[in-house]
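The next block holds one structure in the form of structure tokens; read it before the comments.
In this view, the complex is presented without one of its protein chains, the others remaining in place.
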Amino acid sequence: MTTPTSTKPDTRPAAAAAPGRSAPRRWAPGAGVLVAVALLMFVPAATDSFYTFVATRMLLLGLLATAFNAVFGFGGMSSLGHAAFFGIGGYAVGIGVTRWDWSPGTVLAAALAAGALAGAVFGLACLRVRGIYLLLLTLALAQALFGLAFYQTEWTGGDNGIPNIPRDGLPAAVREGDGYYRLTLVVVVLCVALLWMYQRSPLGMSVVGTRESESRMSAAGYRPGALRTVAFAVSGAFSAVAGVLEVYLQGSVSTASMSWQISADVLVYAILGGARHFFGPFLGAVAVTGLEVWVSTYTDRWMTVLGVVYVVTALFLADGVLGRAASLLRLARTKSGAGSGTSAEART
Amino acid sequence: MLTWLTHTVNGLAYGSLLFLVASGLTITFGLLRTVNLAHGAFYLLGGYLAYDLASDGTDYWIALALAVLAAAAMGTVVQRAFLHYVAGRELPQIVLTLGIAYIIGDQILANYGGDPVAPQTPPGLEGPVTIGDWTFPKFRLVMIGVAIAVAVFAGALLRFTPTGAKVRAAVDDEEIARAVGIRVPLIFLLVFGFGTGLAAFAGVWGGAFTSLSPDSGFDMLLLALIVVVVGGLGSIGGALLAAFAVGLIDQYGKVWFPEWALFTLYASVAALLAVRPRGLFGKAVTR
Partner (left out) sequence: MTTTTTTTPEYAIAATSLTVRFGAFKATDDVTLGVPVGERRALIGPNGAGKSTLFNLLGGQLRPTEGRVSLLGHDVTRLPAHRRSRLGLARTFQLTNLLAELTVRQNVELTLAARSKAAWVFWRRLGAVDGLAERALDVLARWDLDGSADRPVRELAYGQQRVLEIALAMCGDPEVLLLDEPTAGLSPADARRLTGLVADLPRTVTVVLIEHDMEVAFALADRVSVLQAGRIIADGTPDEVSTDKRVLEAYLGEATSA
């Protein structure tokens, strides 16, 4: 059996935050997030158009990673097929806008529905498989969709994709550059907030329960298979939204949006940031995207650097940056007196 | 009629190439429980090294041997220096080998450029074979023979040597294999080197078969993964049959329904995995 992270002590999900805190403390994080979002609104004012573009990509890739983690970190299922959902969102824009002149609202609804449907299919197909077989099965499913995108040229434009997708449907204020960044920010914040609510809701928490023990959950009256399917559907729907944002940003869609390398990248974002923490994957996406921009100013060999990032992540960051930080924090607290220390723990 | 024969033998020859890549992958999985996603990179490494050496005037067969040895050596280094530290943990292994694949692929891109190169056909194997009215490239026929020979050889190793017995034990029952202490590092090194060497050999000949480009490493990896999955992870005989099947489906698919070929291939693999995770020839799991 695989679970996404190793046996290191810090594996408490973010959704496990203790309730029953006093009112000011409970509102503090919410207020902090609001302030942060308000500040992020001013990013375009502080940078040029290139960095605004980068920031937009960070946001939408962060959303993709957060959605991915509904299956990966919280569901305990290692998917290597999330490019499919991202691509579905992308082609919803490309095909919907160029063929039927869909409005952005229609595109979004279609992408959510198609992403959820595809996610449910993935979830159902994966009912009987675990570990390495789950990785391979999700990869095969995503590649099957890639095959469609590649060869159904009449619909998808094949390898060249669909270029010059008009953005006329978007209100003029948010069509380009800074405005589009702000639109992306609002959509991403909304989606991430919904995912946050879902993740700590009874439904989301029971998916986490399934990660911990399927037999315990079914003995309690839950259907683990249904919960796994729900996790995939939720994840697929929001991943598709990220794909929609990407394609409106780029103005074109191609098979690159469905390439398995996206699936691998998002997996690494999640591990690198810390899959057991709600914001870990988002952090990972921002970090790797930022690194790419920074490295690219010095060298053309970004893929080599990315490879090194993968290797380092695998060898040293199984719990991710946030996982590391949390265990350091706990260690410090233990040393300073209180705390219960770490516990040796047998995993199932 | 003869066209069909050509398509069929072409499919088998392509399947043979896939088998050469997949055999190393499946053996590595059998013993190490690692799906080595850097396998395609070793394919590239072998192909480009031999191509480079041969175009500098080295004798073809010496170039081939050097390329295979270099890839095998590099494989053992990767296993000892990196994979060794994530033994038994699938997810880090996948991320790690992908990272190594990126690095090797990117370095090849930097050195040789992104355009496909066409390595030479092995000397002595050029030209066609003519049987009655039917002509077919000699090289491709030899490829089929080599694949079968490798399958028999690897199969015999697995069946008749102590190392092979351990590999089979590990494939049959991972838990027990671990419990009796089969995870001997030296065997790991040898198996891993053997696997990457095979991949390099496949790269040298596969380059001559289909041409070589930095992208082709991952294309081969994905097809080889299909072969390994369908054949049952860890099964040599299964991999050979699956490789032939995939080669034929690929060939016929390109002729009959090109728009659906890739989808059909992956969708059937997905369906198989969903129903029989251990593949057609693997041990059925009872869950």
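Which chain is which? They are A and B, in the order written, and residues in each are numbered from 1.
In this text, a residue touches a chain if its C-beta (ideal position, glycine included) is under 8 Å from a C-beta of that chain, and two chains touch if they have at least 3 such contacts.
None of these values were measured; they are calculated from a predicted model.
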Worksheet item: Since one chain is left out of the picture, which of the remaining chains does it touch in the full complex?
Response: A
Fill in: Absent-chain contact - pick from A:35, A:197 or A:332
A:197
Worksheet, complete the sentence: In the whole complex, of A:49, A:103, A:213 or A:296, the residue touching the missing chain would be A:213
Worksheet entry | Of A:128, A:223 or A:324, the one touching the omitted chain in the full complex | A:223
Item to complete: For the chain that got dropped from the picture, name the residues of chain A it touches.
Response: 11-13, 16, 18-20, 197-198, 200-206, 208-209, 212-213, 215-223, 276, 340, 343, 345, 347-348
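Here is the rule we go by: only the chains that are shown with their structure count from here on.
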Discussion item. Please output the residues of chain B touching chain A within their complex, sorted ascending.
Written reply: 33, 35, 82, 85-86, 89-96, 98-107, 109-110, 222, 225-226, 229, 233, 258-267, 269-271, 273-275, 277-278, 287
Worksheet item: In the complex formed with chain B, which residues of chain A make contact?
Response: 2, 4, 6, 78, 80, 125-129, 131-133, 135-137, 139-141, 143-148, 150-153, 260, 264, 267-268, 271, 300-304, 306-311, 313-315, 318
